[in-house]
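Just one protein chain is left out here, and the rest sit where they should.
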């Protein structure tokens, strides 16, 4: 169950409205790596988790915080939109290019659809969608996904920080940056703990018996481009992070197989299947089949 | 530039057709973590990369291999569909439930749209889309995203391995599993190298001056759920992975702020703004504005 | 802020697993009118609301409950999936059509992607998306949207009730049905209160001066189909619900206007614009323009 | 069957082109609550309706009108785009910010894709989609959905009215506003008639026996937020609109249940399931299963 | 304007219900090449057309017919769903695999969402969307798109013909096949007429002066794969269909250029830009910039 308190985790009030910036903030509210994503991602991981205890308490504990960040951003955006221009006429635009410029930079649905309110979309107006989240049941994979989400998220907030000089906005972003710092560290610590405890290891999923994979290519760097310098990296020689092998470097594939012959499905799929003479015969066959039906 | 060779990296021929399994394989061809995703993700990372050398050669070198995996899967799927049922009638279904069962389990567009061919969709028929990929320009964030993609990918292939006993299919999956093992190891090695070289570090983006974030909450675990055991994890005490702080544990938020008052945008947005008496006045104001227009 | 408690509002445990039914339940978790929709819809209405007090407390109070319903459904779905089949082989399917049938009826991503876990999608696998919600700032419009959402939601749960005879599932559905009953009544009461208080009225938005619309067609039923019986309804004669007019009935339109002539945009859009002779001249003009560039 | 007449229901000609406004109008053509939505929604309701007579004639009669509104808007948009800028160069933009401003405010696909023509998208460029419509077969639910659609639609047109001072555009909007007034009244009258006739009632679906729902919570207002004023509304006490009960007010849930224990699906899903020691045993089990395969 | 007549263009009644087939028919109702697509496509082409007369009358004349085909299919689907199973229990499924099989093959939203009604989706449940249509303003391009749409459409109907033996369904499909035959012929004739009249020609857009393109590669077949037999086609030698050149055949590219050096955007984008030593300097620069802010 969720309980809502009409307070924010941190203050979210701009010095002044800025409808153009409101649109930019939508990215970290409703974008691929926005707060809705992490809130939903952590909660679904919790609901699907197969073990009780510290890991499940962790995803629930943080997931609920993220819903509060959704709220901070939505509240901020509504305030940034408070003086959003509406009564804009062609004449005004002609007279003052700045007016048109501002409109060009706003999310038009902020005005037309939400009446100067926040929306569950990203900065280009794409609606948030369920495909943004990851909850596989495998915790090492998922905590790596979480770490990535917090990195992309903090990166975007850092960029947004430089797109405004409003002290109120920057103050809130400074708070979110700090929380993203925490969450990056936390997921990396949690992933390490999983490996430490032996609950999961590399390569994910570590329970799948590696003798069932084609081990001869399990640690080969295969270079399908003509850049030569990939051979200089630690992924081209030396021991592998999973502790099970040694990297080797190869130009291009070390295996190959001929393409299988083209398929010949039922002629009633009406694919183009054969050359003319054969076609006639096949057409005959089709007609026969059809007559039978 | 890309050059195509009419050979496969590994053989991709099933022992026999299986239209139901063809649909399942679509997940790792065209799903969120399918081969189209990693192929496109690595290439866009290369095109957007800001430094020449080993990291760019790496993403190009592997990205091109992944396009070849798309091809292996598409080729396999087309063969699995070769005996795909088409001339199915109500009578047949009534007579033999297995026939209906098979149809229920297939991707109907395999038959109706592609004429027994592969499609750029996942196992539930959702089309592949550009939002599946990540290419931020920050390499530590992106390599973490890549490691996650390879983990989720290998996990899905391992699950698919147990959904068939066709030796041809399993043989190809055993090859893909091995390559995913390599790629997991490789991205983790590459992320470590970035930190080693000091090109990037935690928290991402490491160049953003941490004194600009609210450092007092940068390493606090804030528990917004009532599970107590999150306090037992290494994310609740001890040094942080970024080497810049110490974790601490707190029940709930350590900060809070009152919700700002509701916004009052232009009355011509026709939001519900005030109680009746005020409304009348405001309506008057609106009418005045309207008269002026 | 949101606080999570590791309890459910009502018990959500099936008598036994049923992977096919798990997929059906996804509709009311992640579909157009599922619980994610109402949770997000009420919260965004709260964040965008322009007045403090009972209406805002109402949307916040119920919105948080709905997140708990998301949790109940996700928890239930995970349990329904607990015996989800995975190691399914072609032979098994051939031998037992029921096995194939079950697979045909499941959400394949439940198995391949989520490892027997719930997902933020509907019963056909479409991801939840932000376009499902409505938060316009106008409360009479939005409460009508809310009433509709609860009606569609209860209707779907009622249908789902008949698709299982599992007592645990039905027990949970019986709880959700009751809450939907409450919420339907509540939004209708809230909409009535808005009109009662004069905060908003019909037609929405009631502040827009009706003398600015073409009032001659404001209450005309115009019949664009050839069915005659629409004239028998209370929408074809008598006073209108907004109290401002009288319905009248008309066969087809009461107004019409000639289509404006086709447009002639800049020839460099290369639309097909004119007949040949003219084309040559225009082509000349284009060439002239191009030469100048 | 549908017959097209090359006339408009009302004149749709702007005083002058305005490519920026053309984009805004797309919202009510191809947005969530645009004319394509209502046209398709009413028609699908008609095709799925289970009773002949006045209600079916009603949805068909109005649905066809709405297709004509799609046409009016598309025609208007094409004219607004007639002078759409194309030959725009960097120099021109540098010299005259207004030029850049205008471009920033336009739908770029109007120019690049449609050659100065209308498109089936909303004001942010999202394509119209089938999930926007509602046709459930239950008429009270659907007419409530229709009333909401007309409210949201009229609200958006009213906002758009203030975003231009072009007399031609405003004249057309004044016509659409009037029709939306009619349609709001009509659906509310139709919903009332359904209840009057006893064809359907609250709570929807009214045929589902209420003794099968958990009636003890059917009329409880449960406050999951800490706002106190929701208790003041008519949804917190007094008789319920469905005539079947009395509202009561409660702080938080009146029921609760412990979370069920985590699920343990087949280990071959490779979810993270147990602590290390158990893991080893389970891994052994998995290996056994695998050996058998 | 559109007028609706409560008659169908051809009878659309199945001999008996078949919920599985109802789902398949959705493909040609709401799929990429379904009837909604062609109806909308032709209408938008008409609304965007730049010349009055025979071409515009053509798209309007056929577009309205296609809306009638949408209606025929929706009506047929509703009837196919008339005996759609609902009260299905686990026991029933266990007892009779055919029951489960049927459910696996149905569109679950037909039941849960539409109450046994048609929906604006394809056979895999993806909602129809605006991106399916093409209306560019260039008639030769668009009529080629139309010809393709009618080819894909007839192909899908032909496949669907073999997926049922219901005489009523086949009778309707036989009608649609004939109309698709007409429309294929018609668009090919219309495309030929455009070229005949000189209104448009190859290459589209024919008004763009070809001396502005790099004519040296305008007729080169460049083989980027290693298949040798493409050289045997009429696209590898001989005169070109546009009458302006001669095809030639080449293995691989005839031109190439070095990749430009990586970009160096503003360091506040926090991309990974340089090796460590340089990084430190750059970080210094960033700090300077930040201090100034």
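By written order: A, B, C, D and E. Residues from 1 in each chain.
By definition in this document, a contact is a pair of C-beta atoms (placed from the backbone, for glycine too) under 8 Å apart; a residue touches a chain by one contact, two chains touch by 3 or more.
Being a predicted model, the structure only gives us computed values, none of them experimental.
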{"item": "Chains on display which the left-out chain touches in the complete complex", "value": "A, B, C, D, E"}
{"item": "Residue, one of A:150, A:166, A:200 or A:213, that touches the chain absent here", "value": "A:166"}
{"item": "Residue in contact with the excluded chain [from A:13, A:41 or A:225]", "value": "A:225"}
{"item": "Positions on chain E contacted by the hidden chain, ascending", "value": "6-13, 32, 53-58, 60-65, 68, 75, 78-79, 81-87, 111, 115-117, 126, 129, 131-132, 134, 136, 138, 140-141, 144-145, 147-148, 151-152, 154-155, 158, 161, 174-175, 177-182, 184-186, 188-190, 192-193, 202-205, 208, 210, 212-225, 227-235, 240-242, 245, 247, 253, 255-260, 263-266, 268-271, 289, 293"}
{"item": "Residues from chain A at the interface with the omitted partner, ascending", "value": "16, 18, 20-21, 23-24, 27, 31-33, 96-98, 100-106, 122-126, 155-156, 159-160, 162-166, 224-227, 252-253, 256, 261-265, 267, 269-276, 279-280, 282-283, 286-287, 290"}
{"item": "Residues belonging to chain C that touch the chain removed from view", "value": "155, 158-159, 162, 165, 268-270, 293"}
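Simple rule for what comes next: only the chains that are shown with their structure count from here on.
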{"item": "Joint neighbours of chain D and chain C, given as chain labels", "value": "A, B, E"}
{"item": "Partner chains shared by chain A and chain C (touch criterion as defined above)", "value": "B, D, E"}
{"item": "Selected pair, out of A-C, C-D or B-C, that shares over half of its residue contact pairs with C-E", "value": "B-C"}
{"item": "Interface sides of chain A and chain E: same vs different residues, half threshold", "value": "same"}
{"item": "Distance from the mean Cα position of chain B to that of chain A, given in whole angstrom", "value": "5"}
{"item": "Interchain centroid distance [CA atoms averaged], chain B/chain D, Å", "value": "27"}
{"item": "Sites on chain D at which at least two other chains make contact", "value": "6-9, 32, 60-61, 63-65, 68, 75, 78, 115-117, 126, 129, 131, 136, 138, 155, 158-159, 162, 165, 224-225, 227, 253, 256, 263-265, 268-271, 293"}
{"item": "Arrangement of touching chains [line / ring / star / complete / other]", "value": "complete"}
